[in-house]
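Complex shown without one protein chain; remaining protein chains in place.
Showing chain A:
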Amino acid sequence: MQEWANQLCENRQFGSKMTDSKYFTTTKKGEIFELKAELNSDKKEKKKEAVKKVIASMTVGKDVSALFPDVVNCMQTDNLELKKLVYLYLMNYAKSQPDMAIMAVNTFVKDCEDPNPLIRALAVRTMGCIRVDKITEYLCEPLRKCLKDEDPYVRKTAAVCVAKLHDINAQLVEDQGFLDTLKDLISDSNPMVVANAVAALSEIAESHPNSNLLDLNPQSINKLLTALNECTEWGQIFILDCLANYTPRDDRESQSICERVTPRLSHANSAVVLSAVKVLMKFMEMLPKDLDYYGTLLKKLAPPLVTLLSAEPELQYVALRNINLIVQKRPEILKHEMKVFFVKYNDPIYVKLEKLDIMIRLASQANIAQVLAELKEYATEVDVDFVRKAVRAIGRCAIKVEQSAERCVSTLLDLIQTKVNYVVQEAIVVIKDIFRKYPNKYESVIATLCENLDSLDEPEARAAMIWIVGEYAERIDNADELLESFLEGFHDESTQVQLQLLTAIVKLFLKKPTETQELVQQVLSLATQDSDNPDLRDRGYIYWRLLSTDPVAAKEVVLAEKPLISEETDLIEPTLLEELICHIGTLASVYHKPPSAFVEGSRGVQHKRIPIRSGSGESSESQDTGGAPGATEAPAAVIPSQGDLLGDLLNLDLTPPTSTAGAPPGPPMPMGGMDLLGGGLDSLLGGDIGGSPSMGSGFGAPAAVMPSSLNAPVGGGLGDLFDLGGGVGMPMGTFVPPKTLWLPAMKGKGLEIMGTFARRAGVIQMEMTLTNKAMSVMTDFAIQFNRNSFGLAPAGPLQVPTPLSPNQTIDVSLPLNNGGPVMKMEPLNNLQVAVKNNIDVFYFSCQYPISMLFVEDGKMDRQVFLATWKDIPNENEAQFQINDCHLNSDAASNKLQGSNVFTIAKRTVEGQDMLYQSMKLTNGICVLTELRVQTGSPTYTVSLKCRAAEVSQCVFQCYEAALKN
C-alpha cells in the first residue's frame, strides 16, 4: 500500500502522464480480456491498477459488467482503497448481476463486525446501496447491530441505511421494527445521529402520508431544537426542514420555537438560513399580529434575506425565487430594500430577470422614481429578454402606481422613438394594458403607435395594436385602412392576431358602420368559411349572428364596458402561494410549482398548508387577524391573456349600450351581398331616413322595447332618433350662454380656447375664441368631434385666418350639422373635441345647451300634443323646480320662444298659470312640458314628458338658463 502511494507521488513529480489520468486513455480492442487477466493477477498492485481501469471505464460509460466475478474476487482485501473501489463497482452493477452479487454478501457481513468503525460503517453504507432483494435479507441483521453500535459514526450511517432499505423493501423495514429503532435515534446523544435519523424518518414519512411516523410533539421538538445548536450545517437543514412540518399547538409554542430558530438566520450556509426563514414564515402565521414579538420577527427577517444576495449567483437565483414568494406573502418585510434588487451589469441573466420581477413587486409611490430611472437604464441593455422584461416592467409600474402612469407612458414613448424593433413591440403591448387601466387618458399617443405599425412582426404586439385600433376606431381617421392592411395576410397570422382582428373589425363596424361594411363582410367570411380554427370560426359565427339578428345587442356585447384591469399582475394564486411558502428553499419554490407538478409517484403529493392561528388564552380575541392566510391580501386578478374569448368579446368600449344608437343620414345602403346580415343591418344603418312608418319592420327586439307606432310627426321609436328631417323655420335669436374656458393654455401648449354654442338662423354655431399664448406662431388648424349623442359634426372646416401669431386672439364660428356618427355620451350633451394645429393635437370636452338642438318647427298641434301627452307613459315624466325666477308667465313664454320652445296653450287655475309647451330636437325627439307659474312666487315647476327620458335633465337645464337670462 505504502509502496503504491509512494509510487504515485513519484509519478506526480514526473508529470501527469504517469498518474491516474492514464486510466482514461482510449483503449483498444480486447481490453476486457486484458483487464480480466490483470484482475486475476497475483500481484496486489496489478490488481488495484486493473480495478482502477475498470472504474475509469465505468465512469465514461463503458459496459464492464462482464468483469463482475473477477472484480468481486478482489473484494477480500485489507486494502481499504481497493475495497472502496470494488464496492463502487458493486453498487453500479449488482442490479444487473443479482446472482453473482450474492457472492459479496459474506464479505459485507464480515466487514460489519470489523473492529474498525470506519470499515463497519463502509460496509453497512455500501450494502444499502446494493438494490438486490436477496442481499437485503442478509442486510437486516448487520443493520440492526449497526443501529445500536457504540460508535456514533456507525450509527449515523446505519440511520441513513434504514431509508435506503425502505426504498427497496418498505414492508421489510416495518416488519423488522427498524422504524422504531430509528425513532429512538432521535434521542441519541450525538447530534449528527439525530440529524440523519430525522432525515431518514422525514423521507420515509413522505411516502406514508398518513402515518404518524415522525410523531412530532413538544418533547421531540425540544430534542430537535437542542440538536439544532450542535450538529453540522447539513444536519441543521434536515432538522429545520423537519420542524417546518410541525404544527404548534398554540401561539406561545409557536413563539418559543421561533425564538430558538432565529439565531440560525446568521449561519454562513444559505440553505440553513432559507430553511430557518421557512420555519419562521410558517409559524409567524400563528402569532397574533399585535404581539411585539411579531414585529421584531418581521424586522429580523429582512437582513438575512438581503445577505443571501451576496452569495454565489446560483444561490442568489434560488434566494431570489424565494424572495419573490415572500414578497407576495408579506410585502412589508422587504419594502424598504428596493435598492438591493437593482441589477448589476455583470449579474448572470437569470439573476437579472428575477431581480427585475421583485423590483416591480416592491414598486410603490415612495420609490417609483428610482425604479423608473433604473428600468429606463435596463431598457438599453443587450440581452433581448431582459430588455423586453424591463419595458414590460415600466408598463406594470404604470398600472400599479397610478401617480407614475404619466411618467411611465412618456418613458415608453421615448423608448418607442428608439425604433429598436423588439422594444417598440413590447412597449405597444404594455401600452394596451395601460389603456385598459386608465381609459380615456392617454389615447393621445395612439398616433405615435400607429406610426410603428409596419415594424410589428410578433403576434402579441400585432394583436395589441389591432386591439388599440379597434378600441379607438372612432379616433383614428384611417382605422379601416389600418385594419384592412392586416386583413391581407389573414391566414398567415397567428390565431391570437386573427381573433383580435376579427373583434377589432366588428368594433370598427359598430362604430363606423357606413364605411366598413365590406371589411366586416370580408373578415366574417375569412373567419367562418376559410379557417379551420374552431375558436376563430365560432367567434366569427357569434358576431355574424349577433349583427344579423340584433345589432343593438351586438353593440351591447361587443362594445360593452370592460372591467378595468387590476393593479397587481402575475401574482401567484393564494392557495398555491401558501403551499409554496411551506416549500421555501426547495425546488418547488424555485419552479413556483407544487411538488406534484414535477415529482413522480407518491412523494410530494401531500399539499402542505400554513397552520391557521388558533388563538390561545388572552389573545384569542384577535384570532381573525391571523386566520385564513391569504385572505388578508386583496385578491388581485391577473391580466387576462389574449386568447380569453369572453374577455375579448366583452373587452370593449366604455360606452354603455344605448338605445339611442344611430347612424348618420345617407342614401339607403346597397344591400347586395349583405343578405347574411339581413334586415338588422339596415336598421342599424338607419337605412330608411325618410321617417316612413314602415321602417320599424327591420327592428325586431328593439322595436319591442320602444314601440314604433308613435303619433309623432316622424316615424317613432328609434326611427326618430335617426331622423334629421327637421325643416328650417324662421330665423330667431336663441339664448347664447357666455363663453367658457374649454382648453387652458397650460394643456394646449399655449393655445387657449374659450367657446360657446349658439343657434343662429336655424344653424348651430360653435363660437370659439382662440388665443395663442405660446412663443411661436400657430398654423394648420383643424377640428374634429368625437361621436356624440346627437351626431353633431362640423359642417365645414375650421376657418382660422392663419398664422396665429403669439398673443393674437381671434374669434371663429364653426357651423355644425347633425350628420356625424352617434354615440350616447355621459352627460348627454357632452361633446369631445379634438383641435389640431402645427404643434400638437389637443383634446377637450365641453357641454352644449340642448336648446341648440331645438328646431324652429317644433310647435305642435294642440290635439297632437294632448294625444301624445297621454300616450307617453307616466314613468317618463320628470318634474323640476326653478327657483328665484321673477318673470310672469307671458314673459317666460316669450323668452322661451326665443329658444324654440313653443307655448301651445295656457290655462289659469287658482292663480296658477299653466303653460303647455313643446319642442323638437334635431333628431325628431319631441319634448312636451307643462310649466306652472304661481303668481307672486319665484318658484316655477316644470313637468316634462318625453319618449326619450334621458334628455329631460338637459331640457331642464335649458329652461333654467333661458328663463334666468
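Simple rule for what comes next: a residue touches a chain if its C-beta (ideal position, glycine included) is under 8 Å from a C-beta of that chain, and two chains touch if they have at least 3 such contacts; residues count from 1.
One rule holds in what follows: contacts and distances are computed from a predicted model.
Chain not shown in the complex: UniProt lists it as "MHD domain-containing protein", one of "MHD domain-containing protein", "Cell cycle checkpoint protein RAD1", "CCT-beta" or "Small ribosomal subunit protein uS7m".
Checked against the full complex, the candidates A:T136, A:Q176, A:Q255 or A:S275 give a single residue touching the omitted chain, namely A:S275. Set against the missing chain, the residues A:P313, A:P563 or A:P873 yield one that touches it, A:P313.
The residue from A:N106, A:T418 or A:N888 that touches the chain not shown here is A:T418. Residue in contact with the omitted chain (choice from A:Q425, A:T528 or A:T586): A:T586.
Considering A:L39, A:V105, A:A199 or A:I610, the position touching the chain not shown turns out to be A:A199 (whole complex).
Mapped onto chain A, the footprint of the missing chain covers residues 1-2, 5, 8, 12, 16, 19-21, 23-24, 26-27, 52, 55-56, 59-63, 78-81, 84-85, 87-88, 91-92, 95-96, 115-118, 121-122, 125, 128-129, 131, 151-154, 156-157, 160-161, 163-164, 167, 190-193, 196, 199, 203, 229-234, 237-238, 241, 260, 262-264, 266-271, 273-275, 303-304, 306-307, 310, 312-315, 317-319, 339-340, 342, 344-346, 349-350, 370, 374, 377, 380-382, 418-420, 583, 585-591, 595, 598-600, 603-604.
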